[in-house]
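Notes follow once the structure below has been shown.
In this view, the complex is presented without one of its protein chains, the others remaining in place.
Chain naming follows the written order as A, B and C, and within any one chain the residues start at number 1.
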């Protein structure tokens, strides 16, 4: 790994993998995507080839090339490029980890095995117990569950260490900040998508208010974000819908998802666009007087 | 209902129903129980005949008598006595609600139907929509889930109203306070027991720290509570174990649970007692120097 | 209990509780209901106050009166009247069992506790182990799950005894007959309704074919029943829908369900009626030539 001095903190966007209409990876827009995250959303960390990025729908060679592109285009712009290297086959996972190190990624991440599982459910608290002895380069944890007992005890029992405790349930990030979270990797609990690609700016405002102990403002920002998530979750939300919204908000063509996922419907996109406008999340919205719902 | 001026806020203890060794209700200790909650734990609201109180294992006539006893003994001592009147039979539920009103209870509560259910899962947010038109005396909500998106949107959409938003997941109450909770009814998510019977004092300290924006102290108190809950949950925790711990901490004999529940094991009680001591939650504990885990 | 010589075998209908439009029990049609089951469907055993009968939505006093009516009206017509006496409160369950004995019911049944549960899932096989020592009058088991490993081992380990092994998943009764089932209590797995109220005749034809080792005919009958169940399950089926269909087929007014259930929609009833006609399950259907789907 690159001997990065930049600590992993703040928002981390789980990146979308842009595709052409034929389902091939569209490498040409990744540079533009980097600029958009940094300049428009204030997000300087990315998590590549995760669920939002359809990482497990890509072949191993495709995953290598996507990782390379993010590392190359992110150089001197992004703080951290973390590559997800989880795979059902441990051998392939090891190969991807080796590759991430070779290309100079700032870190790797893996999800726990989910097909052939060992017997018992494992709590994050137990995983962290003694982990520095086993993985000296361990940097931190992405926690994507609403079980704040488990999360809180992770923080409580590892206070001496400089771990990053990244929370992964966007719609209640504020509740984890008060429990000791040091940052966030975008995703919505039980629904696989990351909002920091397009709500990064608003979320950063919440982080700043929290930092200043201005809880009333922080809560207002959180409620605004919840209004949007609450709305789209009811419409049926996932990776496909995230691609459609990101295309809409950023203007960068993210393309359709790869099978087995289906493209988001026109109806969904129209509804989501109207909601984004009513909440004033689209910059080209002329905020009308008397729009009670508007968040800015 | 009694025209109560006292608003429902702060901690609400879901009461245990004390029983004799033969499984009959031990009415004689309820007065002592009231005094213990008020004087030792600083808890002035109770939720009677709920899950913690084995309400659904009692016959209808037993439920009436338990409700009467709490109203009588709580007079001039408790702020609010709320009676749970939920039953599988709507007729019985109506009868219990009528009775609660007659004896001067401060409020009633019902759980949603759980055996013969209507088709779709209902979100709390939807239930609250227009509820004052349907139930003019509606006072508030007990929310016992970790889905803080749903909880947050309940608060967000009902700011104008004076509803009580009581959170019911003890181990992460702090995360709900920051989301706008106005109080708490004790219980632990997915595990049916209430800790405010014996951790009320510690929880009140957390509420006070939060009120003063002393988040560091609030978090310390929350972590202390989590350490205890985290410990007992792993041992297997429920109503039976709550009865055993409450007997231990308060000195009031709560007796065994009624069938189908089984009495807590001796091993459980010994382990829980040792943990309570190490966390300094038992008043008769001589805090030893160097006890790193102690919470006070 | 009445010292019944009639063994519990063959089909058992889980009875509907007829109600008026206002949700009060309509006792006046129970006599007619008995005659319909015996004369039109060939069903001579009933299971009263179960899930199909909304037993847990009735008050204790209502349950007593319903039980009395079935015992009275069924005298000299039905073989066995079994009363479901399960309740969340063990005390009420005991009271109902005592009452069933006093009025001369042929048997009682209880469902396992489902609200405050003991810790581990219990397999039927383990329940039966040594049950005659604990319950000398134990007659048999209603098994409503598709786990035929558990069911098979119940039969395998109790061959010496004269237990009734009643299967409770109507849509695959044939698969349980080959595994040793001795009869059937109507219900559909995961969907709470009983088809023997109106498909009893067709099911009896399947039992007869199986008895004669005419597997081809038995399978044809089973497939016919499956076609109907498969159709209504997709429409959304439950107690409400069962009441509507039974009203349609028998001409006896079963009324709406009690809250929290909602009345079946007109659309459902129309669709179900059309399907019943196409399958020739309605006696007043003029079977048209060339109706390939028709089952008779």
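Remarks
Criterion: a residue touches a chain if its C-beta (ideal position, glycine included) is under 8 Å from a C-beta of that chain, and two chains touch if they have at least 3 such contacts.
It should be emphasised that the depicted structure is a prediction, and the values quoted were computed from it without experimental measurement.
Just so you know, the chain we are not showing touches A, C across the whole complex.
Within the set A:56, A:131 or A:248, the residue that contacts the chain not displayed is A:56. The residue touching the chain not shown here, chosen from C:81, C:128 or C:174, is C:174.
For the chain left out of this panel, the touching residue among C:23, C:152 or C:253 is C:152. In the full complex, subunit A touches the omitted chain through residues 51, 54, 56-60, 62, 88-92, 95, 113-119, 192, 236, 238-239, 258-262. Residues touching the missing chain, restricted to subunit C, are 125, 146-149, 152-153, 155-156, 171-172, 174-180, 189, 213, 215, 218-219, 222-223, 226-227, 229-230, 233 (touch as defined at the top).
We take it that only the chains that are shown with their structure count from here on.
Chain contacts in this assembly form an open path, with each chain touching only its neighbours along a single line. Centres computed as Cα averages put subunit A at a distance of 36 Å from subunit B. Subunit B and subunit C have Cα centroids separated by 40 Å.
Counting only residues that touch two or more partner chains, subunit A has none.
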